[in-house]
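Of the protein chains in this complex, one is absent; all others appear in place.
Letters A, B and C mark the chains as written, and numbering starts fresh at 1 in each.
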């Protein structure tokens, strides 16, 4: 299986949406109790700057920008009585609750008027949300992924998106994970089989 | 096909949830531009009082109360470029938009702390929402329906709920439609085939 | 709310699919134990002939023809331990089981090579099936409904299809119900709000 990176890619803005996955303070802000190594990695690798450039170029081309935010109701009714370890970790820490500081999108990547917000409760942007409906209503066939973490929100949304018939572009320098090893593994071994892996620069060039 | 109304019904509060469907100002308040005959009907048939009694009894028994609110984002991205007449009517009137007066639950049936709010964008409470997830997490197998309109939000949610394996109780004097004929048709011809049709009084008795 | 019947309708075959809903021997054949009045109605109203004409015209235009068949596994694992009355009626009668005579499409409306078969287990063609995926993969935005019964498979699929953003055409003389009253009620009161109601003749004309 090969990525399509070697060939010149053209992206049609009329059929494309940019998904901003879990870019929230609890996941990405240095003041968060659970963000760990992530904010440091975001800074070292210029990931915020790359994503800002992607947002700017996408908005200029009229590409819908859709934020998928983990936004639990108080009490986490979306999490079952015997949650899996990842959900247990988040619910146990009391993070990503609707209306709280940590559920807000980080300041450097804030949505603007016209962007769409989708609340979700798991690692997949499609699971139990109206993301699929909104994308179809807009005639979107291709989705472009940026977010946290590469092997959770990005990869689960890539798997679900590919299974639903979308072509999935992952922006490799617009996402990060708890370790670089996790980040690199999925970018190398999984995400190329679900679509194409691009840099921010390649994506912006493909829009022109 | 018969309803199960003739026999004594027992409802297990540990496996039951009350769904409050589209009890919003734009659908049910006399000041709404589109509520038409509905507020008059609600008053004449004591539907609000019945539903208040159902809410009180349900909360006392610890039954989860889940409000499903039509709560469109500005610009109605959940509605396609060529909407069906019912969606066109609502979007054309600019009603049921998130944050607006009309999207609020009517004062007489306001949610209280501990109730759950689910946003939706169609006549079915299950379609593109996390209602199914929340119900399963709570071990709910039976759903009890109250809302507006009987042949839209109530019936579509009943169809979808039955198709998903829930047993569906419809509270016949806790819902209303744009005409009495529409209300009565589905209560007589459709909803009994999807579960059981009860009065508020029968439901409250079945809880004891 | 008005239907769009008054205006000249043009249907684009490249974006349209014909859905043949529950046209099976157990529902429509005179030898079925549960078809009741339906076969008589089909004959009296020339519904089979109308549907044959619709099939012929659709196939000539290259419109995908998708059969949605109720096709239960032995033992009905798709039906819960406390089924709703309609499901209970069907499972109790032991009908619509995969591999049985009654689950076959009736001879007069048999699928041909190139048609697509989707198995389902409820009144909605979309619920727990890959119909939505297949339609999106084919670029379909409009669905045309024919089948049995008008107020069950047709109406539930119309509700679900409209909620998923499809424009729904119901062919009023290519479907039937257990009573004419049920058939007429939904054609008059519900289906026009979910799309447009057409005759076979109007549909065929709109294709040209």
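Brief remarks on what is shown
In this section, a residue touches a chain if its C-beta (ideal position, glycine included) is under 8 Å from a C-beta of that chain, and two chains touch if they have at least 3 such contacts.
Just so it is clear, the model here is predicted, and its values are computed rather than measured.
Considering the entire complex, the omitted chain makes contact with A, B, C. Note that of A:40, A:108 or A:193, the residue touching the chain absent from this view is A:193. Note that of C:26, C:78 or C:160, the residue touching the chain absent from this view is C:78.
Hidden from this view is one chain, which touches subunit B at 133, 136-137, 164-165. Taking the complete complex into account, residues 73, 75, 77-81, 114, 116-117, 119, 121, 128-130, 132-134, 136-139 of subunit C touch the chain not shown.
For subunit A, the residues touching the chain absent from view are 1-4, 80, 82, 84-87, 89, 122-124, 127-128, 141, 151, 156, 159-160, 162-165, 167-168, 182, 185, 189-190, 192-195.
Heads up, the rule we're going with is that only the chains that are shown with their structure count from here on.
Rounded to whole angstrom units, the spacing between the C-alpha centres of subunit A and subunit C is 39.
Taking each chain's centre as the mean of its C-alpha atoms, subunit B lies 27 Å from subunit C. Shown for subunit B are the residues that touch two or more other chains, namely 79-80, 128.
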